[in-house]
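With one protein chain withheld, the remaining protein chains of the complex are depicted in position.
Let's look at chain A:
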């Protein structure tokens, strides 16, 4: 055991991920050499993961307010008013590095952490989603990572009892050494019963709740703030172990305690555990915090102050309690079989004072630990704009039908059923639209109201043009909510990038933020919470820029919702929005021609909004029988998905003024495919014309095959076999060697 008063050497400082100038800042701040525990505390508070030191400057540029926003970024999760005295509380957070090192536990604790963020604020979780990105399918580690991550997400959420209703699963070689696991959770609370982390009142008891503290996860946040090298296997002990059973008990105990009125402030112990939660509660309330570590419930004997302050053991909470209610509070936690211990108190001296065995182990200024963390204006260079690619630069295929079957059954476009059938997506009995649609929909109470959820980003667009890619991610999220009939309310963002110390990577980050901000402002779609994950690199190679956007929308009347499935034969198929045939950065270009070129499809935000508002109004007037947004893979993929979902075919004719393959597979934005009874089609086209929205009837639903212009008829069975076949076959194949 290293003594607390050990000499702080440059090696020790480097091992804690602190730069020499950052250490100098510590010396200037406290006027002496820190103790080992203090060094650990600074390392925990000042790492990228907790301090946002590279990103803060840019995050401030995002719009975070709106008429419905009750609480924006800075708390455990964002809070948005959904009327009737109710609020939806949601956030998305990454658990990338741990999930690569130990897929099952990394993903499981990612889910646990985000659920805790939500119920810490007094909300009962009603929906979980996750955006997962894995390496190339033929990389020897991918299958193992997919299998472990999916089982971990399911293992935690299923036991905890929240429906996991959607998300994304994608493959790309840039994630070979660094998968992405972005977990989203949303919970429901009454607007007058929301709990915050700001401590209030001097001399009040600080209570430790939940599971015991062990040696797991020490330095997890520091690990998450560094690149991977060849030694990533050795970092396994930094991954926490999840216990969804304890989390479920913690949920019920916390909600019961909150209802009793005893809670003044509450904060979950996530990254950097006890340190981060205690500092945040005190600093936010302009109060000091004094902790006696002898009172902390420990899983093992002989833990040092250093270990206890940095442990990331899961399923723990810190609360400031009304002292008059301490006995009642303890009884609730005992009933649920959880630890409950008063471990300290709030003070008026703004110090963060840590004692163990009667000795002071750390004594630091609490405000500066959080507020005066280093903040960087990192140098960045804009990503060069790619040349655009004309349809004539992209060869047409010999057989469009074969191309469509191939895309339908490709790793990124095939059915994700193998994944979501491992998630309990039906528990709570409120799932109105489950996985596989444009957005999932969950009923809220019994007034007819519902909420829609979706996660979106197209990393290849962001890599080609970060600003357009950032815009597109927000626009697609907004569009997916609109496509089910929801009014988009707000987003949470999970910004996954490489090493920000490289100006090109920082340029991707800045570009994406600018695009996200622009889209959020244009669409009145504020950012209410989020998370930044940097240093997603292995051996110097960064991931594609991946700013995942999680959106929430409101359906005032759930009966007026739309789904993607064709509903009946003989209905008109109409495309809303303009098709120009943009093939740059398209799936056709990448997956059929193996080319990653050109500019991504531009997003005209006013057009996006106009088209979306039109479609939503049509859904709400119950004019449409099916709605699907057009995104990856273009029009033909959208039609194939609608046909497969409804088990009904279609016959479609292309216009003559655009190359057929560009019309079929172009990824122009702001588009929807809708169906409606043939007799009503003219009315829709008239209303669209009046609203200035491009709309064209392209065909009708019919039979059991897809007869698309330029294609031989394709049977639905053939499409489904390709669509449903790839992922199960891939996962069942013999695991690659050398794992």
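Here, contacts are C-beta pairs under 8 Å (C-beta built on N, C-alpha and C of every residue); 3 or more make two chains touch, one makes a residue touch a chain; residues count from 1.
Note that in this section contacts and distances are computed from a predicted model.
Novice: Looking at what's absent rather than what's present, what does UniProt name the missing chain, "3-methyl-2-oxobutanoate dehydrogenase (2-methylpropanoyl-transferring)", "tRNA threonylcarbamoyl adenosine modification protein YeaZ", "Phosphoribosylformylglycinamidine synthase subunit PurQ" or "NADH-quinone oxidoreductase subunit E"?
Specialist: Missing chain, per its UniProt entry: "Phosphoribosylformylglycinamidine synthase subunit PurQ".
Novice: Can you work out which residue in A:23, A:119 or A:423 touches the chain that's missing from view?
Specialist: A:423
Novice: Which of A:158, A:508 or A:531 touches the chain that is not shown?
Specialist: A:158
Novice: I'm checking contacts with the chain that's been left out. Which of A:432, A:486, A:510 or A:552 qualifies?
Specialist: Checking the options A:432, A:486, A:510 or A:552, the one contacting the hidden chain is A:432.
Novice: Touch as defined at the start, partner being the missing chain; which of A:49, A:68, A:284 or A:443 qualifies?
Specialist: Touches the omitted chain: A:443.
Novice: If the hidden chain were put back, which residues of chain A would touch it?
Specialist: So the residues of chain A touching the missing chain come out as 151, 154-155, 158-161, 243-246, 248-249, 335-337, 420-432, 443, 558.
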